[in-house]
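Shown here: the complex without one of its protein chains, the others still in place.
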Amino acid sequence: MRYVVAKDSRDAVALLNTGENARLLAGGTDVLVQMKLGNKTPSLLIDIKSINGFSDIFAENGGFRIGAAVNGAEMGAHAALKAMWPGVVEAVELIGSTQVQGRATMVGNLCNGSPAADAVPAMLAAGAMARVEGPSGTRDMLVAELLKGPGQTKLGKAELISSIYLPARPEHSGDAYLRFIPRTEMDIAVASAGVNLVLDASGTVADATVALGAVAPTAVVVPDAAAALLGSKLGAQALEACAAACAAACSPIDDRRGTVEFRTKIAGVMATRAANIAYTRAGGQL
Amino acid sequence: MKQDFKILGTRPARPDGLDKVTGKAMFGADKSVTGMLHARILRSPHAHAEIVSIDTSKAEALAGVKAVITGDDFADVESRWTRYTMQNCMAQGRALYDGHAVAAVAAISKTVAAKALKLIEVEYSVLPHVTDVDEAMAPGAPVLHEGVKARKLGDDVSGNTVGYYSFGHGNPETGFAEADEVIERTFKTAAVHQGYIEPHSCLADLGGDGRGELWCSTQGHYMVREVCSEILGIDASQLRVTASEIGGGFGGKTTVFIEPVALKLSQKAGKPVKLVMSREEVFRASGPTMSSSIDVKIGMSKAGKIKGAHAKLRYQGGAFPYQMVMMGAMSAFAAYDLEHVQAEGWDVMTNRPKMISYRAPGAPMAVYAVESVMDELCQKLGLDPIDTRLLNAAREGTKSSYGPTFKAIGLVEALEAAKAHPHYSAPLAPNTGRGVSCGFWFNFGGQVSVSMAINADGTVSLIEGNPDIGGSRASISMMAAEALGIEYDRIRTIVGDTASVGFSDVTDGSRVTFAVGIATINAAKAAIKEMCKRAAKIWEIDAEAVEWVDGAAQPTGHNAGDFPPMSLAEIAAISGKTGGPIAGHHEGAPDKAGVSFGVHMVDVEVDPETGFTSIKRYTAFQDVGKAIHPAYVEGQIQGGAVQGIGWALNEEYIYGEDGLLQNPGFLDYRIPVASDLPMIEPVIIEVPNPGHPYGVRGCGETAIVPPLAAVANGVAQAMGVRMFELPMSPPKILKAL
Partner (left out) sequence: MARVVIFGSLRAFTDGEGEMEIDAQTTRELLRKLATRHPALAETIDAGVSLAIDGEVFKEAWFTPIGPESEVVVMPLMVGG
């Protein structure tokens, strides 16, 4: 196996395009584990950590651009980012242990393609954009458009994600992410929810996005769950309708981590609880 | 019995602490030698299959491969119990569970060994399998081994039923007829793993001359020597086994899984062989504890007196005959003074890994079922759970439900301490319940050897033969210091290899502090006798006229002679001139270990929307006889409680319809993590064991017994619904709500 440190993103794309069995290495918290377990045996490992800008968080047009090699601990330590998108940051901070936080990246979490990835529902709720670089150039697309299925993304041949953009947001907005696990840390979501809310001056929900994780082959945006919250102040009726819409959107599997019945129920619970947190963060009074 | 102690009860720094926190400690996988090979084991992908053929030729032809072995490389052995152990290490003819070893490779690197495994061609013929205890016990189930059904059992149970035990006295039916309230319930508990952090690892070197060296992580290196020398057909004297520092055992390292394989590979390759299990292999092919299916029926008077009690325990212990349900049947009702009691148990084989001990093996699930029914009776009759247990508690003179009459025991003291503790009267938050449970373990004595050398500089070198899994090097040094009358830090205790000190039983049954302690005190007595003799010679008086007081020899009185006391250091300094080195040793098999009772109390909060249970407060009371080093004792109590909490809430071996293990890793086999738990508050109760000169009882195992029911009883109160199956994972709780 060859290990190469890519000089810039064009170099990384060129290496990906050699036809070798190549894998990208940023934090390595997925790929190294897969290699150790013998599940992945790449012939070329392309380290993208040293690429200029890949390890930086930039303010851009009122939002933030987060490089592909920025780790969870760095996002957690960025006060302005955390103040603007607390839900996204808390989702990334839930990945792994303290040690893993020093390596794991949000982009890696997305590219690993797990339906239970913590960062993804939060990014979907936030309307995050991914910057994709490949042999035919650079394009920006919604994270939602990249999701395909377990272990897969819609990235094309020799394409990589160089950064994620979290947009600027209006006043009275807030987001939150919650997941259910059978213990308190070091686990994989059985069901999860990211919620992003914008309130009007009176505290009424003016805009909402609800996304669920671990209840379908990919994380999913649930427009009906968001619609249930619109025009409300998160009263019992709105939350009940939101939970029901979440349950309707679930198509989970039965496995060792949870049953269909359990996941379907819990998804709504996570969404309504996340909505309450997002609402409070947006300045609403519950 | 000695009561006034200078050293016992203090908390000196642990002797292995610095090595462990700096990484200097040598665990099983830490030892390497020049020229050694790396071994890997090929494992069955089927729950039950006939091994039609194994073709190892391609693997043998791979460059770098030095030896390949299969079950055919192992000759038969005389003892059937050793044969089961051997066939568990390497299948012969049939693969009996998912993960059962079928072949092994030694090669110049791990990578080559892994490649070679893929080149071994095994042809299987898949057979019907069974993994559930009730299904395995039912007539018509696929039988794992013919001809091993327990004697005197009828056709109502299958040939997998390899053991039947019954304990008790009186007639439970008479008791039920006298009772005001009778409750009968059926429980199920999942198989759980000890979860030791260090996987099984060894380095084996068996030469062509039949002489061998084995380094391994084990709870008993003499056991390893005896089992391996029998399997390999070599003399015990020729195989020296050294126990590495151990990263947890909890009973799981009281047998062998890989050592005979590594020795055989080494013998075949003519080189040292290192074999380290992966975590996945540990889950699939080491020894978890039993799963169970249990019926408990208890009848109680309105006042809370138990009138009759009956338990039927069905345990599943994996792919070979075993004997462990007996301990469950003996423990089930041990906490109570009963007139009419019976506990029956059946040991059953299934297509799962061969079980091995796990902390108080067999007791936690039996006591969980009994204490759950006790709690339900108290609820139904409106009785206080501690008062009711006090009313029925076993005490000195009680004829136990398993036969013997109890000597001094500390259950009543533990219950009274629990009742008086502020935890018991603290207010409860919404969705929170408080559970209480008793627990019990026998504790063992057994064979032990200790050798103690008095060094010329006045220090003491002590060798014991039991791997230190819970602080025994500290507690043994402390007891030696107490007996000799010197400072703790003048003594260093080490665990000797099998060639350096006499035979010692496995470190199990909470026996080491008790049994090695007695041997240590006796070895000290022998050394003291010799030191008094030397002083007598120097003083030219009779040896009988010298006594040992506060670490020094002195004349018994003015009539004996008028000499200032001679300290251990002073006698040792000139020992070369007074007759040579001074030492003491003791070999024996002490009994009278003294049983230990505990009472645990826990507050749990259940999230009614998710079924998530969190432990809010936990207090554990336990009679330990005499706490030698209280910090270690507290650690034992806390550790047992934590493992029991895991058993109650999330830990389980999950098998699919295909008989394959679905969660062989710590991600989906959920032991509690630190953030799942509050500080467990241990409360040490000391009712001295009359069978030990310092009053010691074993303390390592009792603490895993009460948590299962304590947590379950707390959950029942918090939810208003009782769960009859462990683990009480969130999906199960939410479904019940």
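Order of writing sets the chain letters: A and B. Residues in each chain are counted from 1.
Everything below uses one rule, namely that contacts are C-beta pairs under 8 Å (C-beta built on N, C-alpha and C of every residue); 3 or more make two chains touch, one makes a residue touch a chain.
Keep in mind that this is a model prediction, so the values were computed, not measured.
Participant: Among the chains you can see, which ones touch the chain that has been omitted?
Facilitator: It touches the following shown chains in the full complex: B.
Participant: From the listed residues B:Q92, B:N171, B:Q323 or B:S614, report the one that touches the chain absent from this view.
Facilitator: Of these options, the touching residue for the absent chain is B:Q323.
Participant: Would you mind spotting which of B:G362, B:G502, B:G644 or B:P664 touches the chain that isn't drawn?
Facilitator: B:G362
Participant: Check each of B:Y124, B:W215, B:F283 or B:F444 against the chain that is not shown and name the one that touches it.
Facilitator: The single option touching the absent chain is B:F444.
Participant: Of the residues B:E230, B:D508 or B:D676, which one touches the chain left out of the display?
Facilitator: B:D508
Participant: In the full complex, which residues of chain B touch the absent chain?
Facilitator: For chain B, the residues touching the absent chain are 151-152, 164-168, 251, 254, 323-324, 326-327, 329-330, 344, 357-362, 402-407, 442, 444-446, 508-510, 589, 591-593, 691, 701.
To be clear about the criterion, only the chains that are shown with their structure count from here on.
Participant: Report the inter-centroid distance (CA atoms only) between chain A and chain B in whole Å.
Facilitator: For chain A versus chain B, the centre distance works out to 44 Å.
Participant: Touching chain A in the complex: which residues of chain B?
Facilitator: Result: residues 114, 609-612, 614, 649-650, 654, 662-663, 667-668, 670, 672-673, 675-676, 729-731, 734-735 of chain B touch chain A.
Participant: Sort out for me which residues of chain A touch chain B in the complex.
Facilitator: 38, 180, 182-188, 190, 255-259, 261-262, 265-266, 269
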